[in-house]
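Here the structure comes first, spelled out in structure tokens, and everything after it is commentary.
Every protein chain of the complex appears in place save one, which is left out.
As written, the chain order gives the labels A, B, C and D, with residue 1 at the start of each chain.
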Amino acid sequence: MLTQADLTALLLTLQLALCTTAILLVLGTPLAWWLARTQWRFKFLLETLIAMPLVLPPTVLGFYLLLALGPRGFVGSFMQTLGGEPLAFTFTGLVIGSVIYSLPFVVQPLQDTFHNIGKRPLEVAATLRAGGLDRFLTIVLPLAKSGFITASMLGFAHTLGEFGVVLMLGGNIPGETQVLSIAIYGHVESLEYVQAHLLSAALLILSFFMLLTVYGLRGRMRVASM
Amino acid sequence: MLTQADLTALLLTLQLALCTTAILLVLGTPLAWWLARTQWRFKFLLETLIAMPLVLPPTVLGFYLLLALGPRGFVGSFMQTLGGEPLAFTFTGLVIGSVIYSLPFVVQPLQDTFHNIGKRPLEVAATLRAGGLDRFLTIVLPLAKSGFITASMLGFAHTLGEFGVVLMLGGNIPGETQVLSIAIYGHVESLEYVQAHLLSAALLILSFFMLLTVYGLRGRMRVASM
Amino acid sequence: TAHADNLRIAVASNFAPMLTQLTAKFEQVSGHTLLLIPGATGQHYAQIVNGAPFDVFLSADSERPTQLETQGQAVSGSRFIYALGKLALWSADPKLVDDEGLILQSSAFQHLAIANPALAPFGLAAQQVLVSMSLWDPLQTRLVLGENITQTLQFVQTGNAELGFIAYSQFLLLDTSQKGSVWAVPTAMHKPIIQQGVILKDSDAARAFVAFLQNDYSRNLIQAAGYDLP
Amino acid sequence: MSTLNLNLPIRKGNFALNVDLSIPLQGVTAVFGASGTGKTSLLRAIAGLDRHVGGLVNFADQMWQDHHNFTAVHKRGVGYVFQEDNLFTHLSVEENIQYGTSRASNTKAAVDHIITLLQLQNLLTRRPSQLSGGERQKVAIARALAILPKLLLMDEPLAALDQTFKQDFLPQLKALISELGIPLLYVSHAADEVAQLADNLVLLDKSGAAKCGNIIEMLTNPELTLAHRQEAESLLTATVNSYDAHYHLLSLQLCGQTISVSGKPLAPGTSVRVRILAQDVSITLAAQHDTSILNIFPVTIEQIFPYSAAQDTILLNLAGSQLLARITRKSKDLLGLKTDQKVFAQIKSVALSQ
Partner (left out) sequence: MSTLNLNLPIRKGNFALNVDLSIPLQGVTAVFGASGTGKTSLLRAIAGLDRHVGGLVNFADQMWQDHHNFTAVHKRGVGYVFQEDNLFTHLSVEENIQYGTSRASNTKAAVDHIITLLQLQNLLTRRPSQLSGGERQKVAIARALAILPKLLLMDEPLAALDQTFKQDFLPQLKALISELGIPLLYVSHAADEVAQLADNLVLLDKSGAAKCGNIIEMLTNPELTLAHRQEAESLLTATVNSYDAHYHLLSLQLCGQTISVSGKPLAPGTSVRVRILAQDVSITLAAQHDTSILNIFPVTIEQIFPYSAAQDTILLNLAGSQLLARITRKSKDLLGLKTDQKVFAQIKSVALSQ
């Protein structure tokens, strides 16, 4: 059966995935919106930058993040001069790493969706006295629903399965940074296959029902809006 | 400087990423199209299944794939009764693993884009005598351009940085399955940081210019179509 | 004076199962608790250099503890050997591997799994064995490399490689039904696989743990688990 | 003459329209009906864009839909101008037009002619987003025409276009499709367009019924809504007497009288249609021959039916043709008009309809 440590890891993973997805949506939405609307000549540079973390192997990315966030890294030392703690080996550090790693999975689908909405619905809303934020909340968000679902799903699932960055940056500390993926990896590494299968199955079943709910809801919404 | 082995790995990586992306587009396009159009009640089940590989840590997924593709696994034994070779430790095996792993990154954005195109352009094309495939090629593909770019980018970049699955399934055979991500990882693990930085930089610069080109082109196309 | 401490031990993956066995005893006798953090040695090293909150580091090699010590990241003089690795050539097939490793000269296999010599000391040792048998070059095309010794084992376990060099300690952990055939490689055929430990953060508890690892109780168990000791 | 036979039980939500029609595949058939009566739905069903279970669509000798078969849209060879959102946004005007022509066997010259007809020469490189609403409609019309369809379906194609363009374009459209032999089903709310173009009329009403017939007969039929509109009108057939090239006037022979209208030269003997609004017809008891500019015809009252609180519509028989008059109830009472009474119709204004 699942050990206490496994359960802790499961909880921590859900926490991490939820936090990361939430932050990704909060950061990614305005970013994607801006990218979808701006006429800025050099926006492709920014788009490229956002996609870069994808290209590096996660452990390697984790390594560089470790360098940056560690006490001698420029972010870490900056944090310390501010009187804060270095971020490596903390939950916060993991969240930062996951956010950077999964950003393109959220920004790209959102940007596409925003682009596809076109200008007309926003123009109409403006003539109906909706201000910028109001338009965004009442028109863009609902019209971009399926983009948001895709973005959240990709972001969430990717963080669930996220591994390399977390392993490197988190240090596999049970209860603090040991997430499920690392726990499963650990079981496989220590040849505890039964445990590994069990935990994988738990993760899969959990995600399965979660995804099922989301897709099921989306399906019903789409039918309703036909 | 970069060694011969590193260059070989770089080449192999590009090959793998290109092959995988190509296959993903070939498989993912009809799948996403079908998912975007079907009224099938249980399509959300299929959508969920496609998203599942995301959830498992890549090494664990790699482990299960290794089990499945091995001579005692059901895919492997099936291949052998057909007279084929086992797939583990081969380039083909890597491609299969990467395809499974990256499928959701391609299918989801495509499905959203297809959904957003709506029925009207297809109806118009049908009245202009375009048959089903013709419509798809001349209307859906160009209109879904930005979705295709997103899907290819995510698929390609993700395969470039892909690591766990490849590591497990590939056996790190130089020239055949040793890709760049593993080489970089190797350098990091063996404390050859200079080599690791060099190789990462090479990968990053390469990808940077590739992504830059793609996004730059997309930007120009969008401006042209305004 | 002794109050209960919580020790974080970064341990090489291959030794983690062994250490798990020892943990209960240590916690019982010392009153301290242990938190095991298994992982690849290179990764642990990078993390320690960047401030990982580990107390003791049990490395899979001797290089990295030495480097940490010279860089001042470890308590100087605390380095010690906690085990010497033993290599085994193993196949899941009960008839494949003979007592002298002659199978390696045959063409009865397609894939020979070893750990990546660049990453894992067991891989380096395996390379040295093959070199000494003059098989390193001829076997190049049939070699598959695992990231670490466990992956190497999994290649063989899943049947994707017919045989492979693994740690003897791992072989002992296998179910009887899986034991297949094995050749315990004579240690003379390769340079010793020295696994060193070092204290990163000095404390009574850390010193107690290091002492515990080197006492007779532990040494017996370690040897029984398939390691040599100096 | 071949026909388009329809038997369609159209259902959309609560909306139900039962179509059982035989539409002549010659000339222009206008589809007329208030908003929401199912005009678009009918066109979509004919094109094969909607499939209504149990429907039958038979085009000339081709069965497009029955209980077993359903010919796909692109195999029906119809041309369709949608009510809205016609253009491919990713293609230029020229590419939009070429999209159709490259799949049809039309000549470059004919396509160029259509482009000129719709005054699109200067817009060819534009994107749809760079066009005005009317310009977009023109592109859609050109594109549908250019594929030389077997049947052309147009859903309010001129709704966003100005009167001047319409007057110029409609006769040319009519000439073009009759030259090419393309039957046209034309949805419009504009009575003047319909009167000018149509040979036949499909009339949809709010009760969910559809009727089809010759436009001349349907316009004056008191059973139908057409004669009850404000712009109730009649179409009469006249014959060209002569053409006055100096004053550009056509002299027409209409039910024994000569009237003159301005227009393009036509050969004597050509039969033309004139359009007469009911409100331009008044009734007198005796012929007043002293007013030279008026056209006064002896007629018989066939039927009197109310139009509004103040007005009635009178259906008149003019030498076998039907003519509508709209007069105030007061005049009717003053004149004591009754069915079968012989009176005189004064036609105040006549317009050439084709």
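Criterion: a residue touches a chain if its C-beta (ideal position, glycine included) is under 8 Å from a C-beta of that chain, and two chains touch if they have at least 3 such contacts.
Keep in mind that what you see is a predicted model, and the values were worked out from it rather than measured.
Under the touch definition stated at the start, the shown chains contacted by the missing one in the entire complex are A, D.
Residue A:L128 is the one among A:L11, A:V26 or A:L128 that touches the chain missing from this view.
The chain not shown here is touched by just one of A:I139, A:L154, A:A183 or A:V214, and that residue is A:I139.
Contact residues of chain A toward the unshown chain are 120-121, 123-132, 134-135, 138-139, 142-143, 145, 225-226. Where chain D meets the omitted chain, the residues involved are 12-13, 33-36, 40, 83-85, 126, 130, 132-135, 138, 155-156, 159-165, 167, 189-191, 229-231, 244, 247-249, 260, 262-263, 279-280, 282, 284, 288, 290-291, 293, 308-311, 328-330, 333, 346, 348-349.
Methods note: only the chains that are shown with their structure count from here on.
Look at where the CA atoms of chain A average out and do the same for chain B: the two points lie 19 Å apart. Chain centres here are Cα means. That of chain C falls 91 Å from that of chain D.
Chain B and chain C have Cα centroids lying 36 Å from one another. The set of chain D residues touching two or more other chains is empty. Residues of chain A found to touch two or more other chains are 59, 63, 188.
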